[in-house]
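A single protein chain has been omitted from the complex, and every remaining protein chain is retained in its original position.
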Amino acid sequence: MSTPSIRVVVSEDDFDLGTEAAALEAGPDTGAVVTFTGRVRDVADGLRHMQIEHYPGMTDAALTDIAQQAIARWPLSGVTVIHRYGKLRPGDRIMMVATASRHRDAAFESAAFLMDYLKSRAPFWKKEVTNQGEGWVASCDSDEAALDRWGKP
Amino acid sequence: MSTPSIRVVVSEDDFDLGTEAAALEAGPDTGAVVTFTGRVRDVADGLRHMQIEHYPGMTDAALTDIAQQAIARWPLSGVTVIHRYGKLRPGDRIMMVATASRHRDAAFESAAFLMDYLKSRAPFWKKEVTNQGEGWVASCDSDEAALDRWGKP
Amino acid sequence: MKLQVLYFAWLRERIGLGREDVITEAATVADLIAELRAREDRYDLAFSDMTAVRCAVDQMLMPLDTSLVGAREVAFFPPMTGG
Partner (left out) sequence: MKLQVLYFAWLRERIGLGREDVITEAATVADLIAELRAREDRYDLAFSDMTAVRCAVDQMLMPLDTSLVGAREVAFFPPMTGG
């Protein structure tokens, strides 16, 4: 297998899932592509928008590191991680990960791994602005616990 | 949560992953969309093409049944299952599944479930035509074993 | 009774046809297979390794001891290889 590709994008702009997946499909040895797309949900008290802050100096390196960990664990031909920041409205896409492999299990597991690590190890913070005011989204204990199944850290 | 959508397509034609995923993203309560795309890989002795046969009277019902099982198990807002048949060449897309949910775990697990059931319970058969001749793809014991983690049948 | 019997993948190729009408009094799928195997070598060969044969009765996957009472369509095929 040739060297796996890593594509990391941190941007205010939207992305195109079809284009990203098609790029990962290229190459004769990719049989399976798994994608995860996260999207701004509406909340009970009416979400006006979500503000996503990040740590510019650290974000690219943190996402690349997570992608490299996935490549070290599974036989992947490519990994893509895209995360937006700035002002996002209900229905907007927030982020995506995608993995390509010969085998479906490797593609599924590595995509779930990327998501679990991205939730708790990539420097993004979400603030919700609703009709009732604004507040930072709290981290979930379950997100930290999700890392246990991969043996941390 | 409103009634989950089920979309099942059995066709000779290619599909567009981006369009399919975007359709599943619609609705205020979808936070996560997971897609799996399967693609014709090249094989060691040179694949000319793959011929996929199916059981027309049964295929739609079998795929719909598998989608309904997923909806019964996970809180999903939508499920899409697309499978092609006929003559496919290396690099062509064979099939996709996609699931939409509020939560990432439900989307990941149900997509993996759909794939496992589709592999062993949907009436498709693959024949590989190589430079050395042609042969039917054998089923894998590991595919049948994969169903055990969902408690069968 | 008259059954429509379908064959897929290498079962279709070995038997040499994709579907046929069969007049039979077979009580179960297994009985039907026994009748077919007694007919001609190509059927006998196609069904010689039953671990590699699956069946559907009226388009539902069923075990081989399934009753044919009320059945209209029986299909035989190898383990599925979709996905």
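Which chain is which? They are A, B and C, in the order written, and residues in each are numbered from 1.
Everything that follows uses one rule, which is that contacts are C-beta pairs under 8 Å (C-beta built on N, C-alpha and C of every residue); 3 or more make two chains touch, one makes a residue touch a chain.
Remember, predicted model here, so these are calculated numbers, not experimental data.
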item: Contacts of the hidden chain among displayed chains; value: A
item: Hidden partner chain, residues of subunit A it touches; value: 38, 52-55, 57-58, 61-62, 83, 94-95, 115, 118-127, 136-139, 144
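FYI, only the chains that are shown with their structure count from here on.
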item: Identifier of the chain whose CA centre is least distant from the whole-structure CA centre; value: B
item: Centroid comparison with subunit C (C-alpha atoms), farthest chain; value: A
item: Geometric centre distance via CA averages, subunit C-subunit B, whole Å; value: 26
item: Inter-chain centre distance, subunit A versus subunit B - centres from mean C-alpha coordinates, in Å; value: 23
item: In subunit B, residues with contacts to at least two other chains; value: 38, 115
item: Per-residue multi-chain contacts in subunit C, two or more chains; value: 83
